[in-house]
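Let me give you the structure first, and then I'll get to my questions.
One protein chain omitted, others in place.
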Amino acid sequence: MAHDHAHEHDPHDHDHGQAMPETALRVKALESLLVEKGLVDPAALDAIVDAYENRIGPRNGARIVARAWTDPDYKARLMKDATAAIAEFGYSGAQGEHMVVVENTPAVHNLVVCTLCSCYPWPVLGLPPVWYKSSAYRSRAVIDPRGVLRDFGLSLPDDVAVRVWDSTAEIRYLVLPERPAGTEGLGTEALADLVTRDAMVGTAKVAGP
Amino acid sequence: MAHDHAHEHDPHDHDHGQAMPETALRVKALESLLVEKGLVDPAALDAIVDAYENRIGPRNGARIVARAWTDPDYKARLMKDATAAIAEFGYSGAQGEHMVVVENTPAVHNLVVCTLCSCYPWPVLGLPPVWYKSSAYRSRAVIDPRGVLRDFGLSLPDDVAVRVWDSTAEIRYLVLPERPAGTEGLGTEALADLVTRDAMVGTAKVAGP
Amino acid sequence: MNGVHDMGGMHGFGPVTPEANEPVFHAPWEGRVLALRRAAGAWRRWNIDAGRHTIETLPPAEYLRLSYYEKWFESTIKLVLGAGLVTQRELETGCRDPAVPVATPPLTADKVLPAIMAGGPTLREISATPRFAAGQAVRARDINPVGHTRLPRYVRGRRGTIECDHGAHVFPDSNAKFEGENPQYLYTVRFAARELWGEAANPADAVYLDLWEDYLDAV
Partner (left out) sequence: MNGVHDMGGMHGFGPVTPEANEPVFHAPWEGRVLALRRAAGAWRRWNIDAGRHTIETLPPAEYLRLSYYEKWFESTIKLVLGAGLVTQRELETGCRDPAVPVATPPLTADKVLPAIMAGGPTLREISATPRFAAGQAVRARDINPVGHTRLPRYVRGRRGTIECDHGAHVFPDSNAKFEGENPQYLYTVRFAARELWGEAANPADAVYLDLWEDYLDAV
């Protein structure tokens, strides 16, 4: 599993944002100033943080995937107009205004990146993980996608085509992973439990139960 | 004049190497260790520093230029086989093993850079200045040479062709600048006094006396 | 701009290192930065493309050194200063200029979820017809603008094939400079990995990018 990787980091790589106290203090000072000037509402700040900590995350995408696996009509709508099909679940908006779903098959593996910043489909996956935003991922995903997948423990045969989606415009991509064997009897909530964030970015496959 | 530029630096640009004491201490420690192990001779270190501080510098190149301006036979040899013609002055060796001279004319202006590191013709110009080694120069010289020249106070008309020599292999380039007007009566030493390092890299012209 | 942010195809950053059980935020200040940027953005003094450009124009060594939210924070400061929402003096002292009346925030807590759900669609209706059609061969233009662009360097001058068009979308290159939305057709273009990276690449592989009409020429 990708998440069994040891967590080793270059000492120069601050991408985990271990709060240097100075940054925390400077952020607090800016917030105080903007609140004092009446430019931002502190309750609105709390609501934004709450939305992304508690409401909007990869569980959304997992439900979409599970439904597509079990409902051929839904899958057809999803592949034809992902934005509308995703909105059926009430997921929409910021960083997911224009959605496209790309389907993994035994012959095709899809991988999503944004080389220019870190564009990511927030309404269905939440905020991106640190590795997705890292220079290592952004630089290598387009030139060495198979090497990146090996970093996640996934080795693809040469005859599986790798399609990398460099999402530098405002179209956002969600990978529809392959449904694993041995899941015929499961309902959509149980299926959604199997679908990881990484599988919907394309850096992992979905493992069976 | 190029050197009248104010010396302003980005606070993040350490290229001037204002000795962080820590670096100086670490260098001293490495030197002590290598000397103690008998790997390097401290007198040899002194001799290397002395060579580049006192013996090998842009005065060498200026003498070549002055001679080429005043001696057509020498200039012909210099343009045909620069390494041999330069060796006539006793200048040779490290970072100038294979020399080429490129000539500025009213129609052609030459500029030398090394985008991959900071290759530079040491035997004739000495060690490169900080600006030559800077990311700003290395990145822009090939894509925006005219903008770089403007940073040095030199605006070239559009119909003067700019030739940029990106010296990433082991051939080293020296620019033969145009001889300024009003120098007909000067001898080679007086002419050499006019020839600046920047003119031999191509970021300046030679001003008259 | 050909900035260090345009890093597709670079080597040297080491392996990708996923973190087990990664939290949404690694410290509370990260969430506050996200929230401040969105809440201040509700004043509509800048757009998403201009915001991205302020991140790209951080000094390159800083761009590589700072974390994602640190970059967002530094760029948010540039944005609120540039928009005149705060002054340099206010920022330095931490105290508001008493001569400026206290404002009323446009984004209140009750409006947060509706604003997130609405987002900022970039699709626009235009009267022009698409210049390219699915299956057509194109070449990404050799442009090197010093301003914002979403045409990565690694595809410039390379041949690809139009997969589909997504209708007309706001053009980032002009929008980032507040020179208008200039909406134009946006296409998914397929580039064979070998066209981008040479014969060492797997012949089955490809990279897909969404590119605006002004980034493309017919071949």
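Letters A, B and C mark the chains as written, and numbering starts fresh at 1 in each.
By definition in this document, contacts are C-beta pairs under 8 Å (C-beta built on N, C-alpha and C of every residue); 3 or more make two chains touch, one makes a residue touch a chain.
Predicted model, so just to flag it, every value in this text is computed and none were measured.
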Touching the absent chain when the full complex is considered, from B:G126, B:P177 or B:G202: B:G126
Please pick, from B:A68, B:V101, B:V148 or B:V175, the residue that touches the omitted chain in the full complex. B:V148
Touching the unshown chain, chain A contributes residues 10, 12-13, 135, 143
Considering the whole complex rather than only what is displayed, give the residues of chain C touching the chain that is not shown. 1-4, 9-14, 56-57, 59-61, 64-65, 141-144, 146, 153, 156-158, 196-200
Hidden partner sits against chain B at residues 2-5, 7-10, 12-19, 23-24, 26-34, 36-41, 43-49, 51-53, 55-57, 92-98, 115-118, 123, 126-127, 129-131, 133-143, 145-146, 148, 151-152, 158-171, 198, 203
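To be clear about the criterion, only the chains that are shown with their structure count from here on.
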Need the CA-centroid distance for the pair chain A / chain C, whole Å please. 17
Provide the C-alpha centroid distance between chain A and chain B, rounded to the nearest whole angstrom. 51
List the centre-to-centre spacing of chain B and chain C in whole Å, with centres computed as mean CA coordinates. 40
Touching two or more other chains, which residues of chain A qualify? none
